[in-house]
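Removed from the display is one protein chain of the complex; every other protein chain stays in position.
Letters A and B mark the chains in the order given here, with residues in each chain numbered from 1 onward.
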């Protein structure tokens, strides 16, 4: 299996657009499925539009739905860090995208985005894996 | 890879049951994984029961959790359209289902459903892709 571990820096960033890395990874690979997997318990992968406000809308929605408050049983890390551990139950660590002739078959406005609400760890990995048809 | 792009009309419909199309697509394909992927930034795919009220319960839940109000940074489209862009962060554009002897191994009450909260665009595509074992 062709697989690659991206090393990323999320300092001061909740969202990191991985689309160009995924495109580079699948180029020349023909047809198949590409899996994007985050091996961390406080991050997920979302396929959303970027650059038109959706990142901040998603940040606001997460703050409303899973507030950074002292309400979590998980007690490690900074105040409210427990919510970072709940995020991946809703925004999964794994997403799979069809690839045709080396191109992820994304829609015009779709980007593959790492969602990392945890400010305590800026060093992140994402694993890309390709299964050929 | 066997892959097919469905052309769908979601006029006046938030939910569109794709199960029969997926079953038709995988018939005769043997064992493998079928990926259902929506190439739009304002729709997702959910595996839920249909016909017993869950569609309206999910619509109500989305309205409570991501209200159609003037609170979004994304400013295109009709009022509150920004929330349609947040939906796929929670209801992913991609789902993968095991296929055994040409049949998606769904449970008795599971249907594969397009969730499209965006009323502005009734012309939708869904890509079905099959990876054989």
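We adopt the following convention: contacts are C-beta pairs under 8 Å (C-beta built on N, C-alpha and C of every residue); 3 or more make two chains touch, one makes a residue touch a chain.
Keep in mind that what you see is a predicted model, and the values were worked out from it rather than measured.
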item: From A:21, A:52 or A:92, residue that would touch the chain that is not displayed; value: A:92
item: Residue ranges of chain A at the interface with the undisplayed chain; value: 1-3, 33, 35, 37-41, 65-66, 71-76, 82-83, 85-86, 88-90, 92-94, 96, 125, 127, 129, 131-132
item: Footprint left on chain B by the chain that the document does not show; value: 31-33, 46-49, 52-54, 56-58, 60-61, 65, 90-92, 95-98, 100, 105-107, 109-110, 115, 131, 133
